[in-house]
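Removed: one protein chain of the complex. Kept in place: all other protein chains.
And now, chain A:
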Amino acid sequence: MAWMAWTTPTAIFFLVIASLLVIFTILAIKFPETPRRGVLGIDTTRGDRLFITLLGSAFINLAWLGLVGAELQPYALIVCLVYAVAVFRFV
């Protein structure tokens, strides 16, 4: 795999996303759900909320990087976590 120049951080990044997808797939099969309507006024399933969380987190990270700077980047993940909880609770 050396010719593709993979690095450990990118590997971890994709492993986290892949395992999230696997977990949510298993959850969707084991515990079927009905879509629910939250603050956005749209029907969402767990998977939809995961998508909103991941996409939003990407923007949160970029905004943090642009406004705060790279040194404090890990703290952006805290914001993402709060955002994720909010999405899963209210959307």
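Going forward, a contact is a pair of C-beta atoms (placed from the backbone, for glycine too) under 8 Å apart; a residue touches a chain by one contact, two chains touch by 3 or more; residues count from 1.
Simple rule for what comes next: contacts and distances are computed from a predicted model.
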*UniProt protein name for the omitted subunit, picking from "ABC transporter permease", "ATP-binding cassette domain-containing protein", "Anti-sigma factor antagonist" or "ATP synthase subunit a"?*
"ABC transporter permease"
*So which bits of chain A touch the chain we can't see?*
3-7, 9-10, 13-14, 25, 28-29, 32-35, 42-43, 45, 47, 51, 55, 58-59, 62, 65-66, 69-70, 73
